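The other protein chains are all here in position, but one chain of the complex has been omitted.
Let's turn to subunit A:
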Amino acid sequence: MEDEKTITVKLVFGGGVEVLFSNKRNQSITIPAQAPASGSHPSRPADLRYLILWMSESLLTDRKELFVDGETVRPGILVLVNDTDWELEGELDYELQKGDEVVFISTLHGG
């Protein structure tokens, strides 16, 4: 299904975030390689900002607020790209590469 117009990335959920995504801890998804313009952001190669928007529109049915907060993820969810904190990779502006693995984990408190 992948061609120049789409990009396939792997999603991994943990720490309870998987509950929002039908309890599937791993998913492979294919999204448009070019993100359409949204808000103040022009059309651009797919980035994490677009991935989060795409996930909230295409993968989440209800209770979106448990995953997103504005254009980013809600407090308490950490995003990692290829096992590295997204803050080291440009956060929302990180441009997705073919085969990237994006991890979404929630902070845990129990003990």
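Note that contacts are C-beta pairs under 8 Å (C-beta built on N, C-alpha and C of every residue); 3 or more make two chains touch, one makes a residue touch a chain; residues count from 1.
Basically, contacts and distances are computed from a predicted model.
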Hidden subunit of the complex - UniProt protein name among "Rhodanese domain-containing protein", "Dynactin, subunit p25", "General transcription factor IIH subunit 1" or "Probable electron transfer flavoprotein subunit beta": "Rhodanese domain-containing protein"
Where the missing chain touches subunit A, by residue: 14-16, 25, 66, 74-76, 78, 80, 83-85, 87-88, 103, 105-111
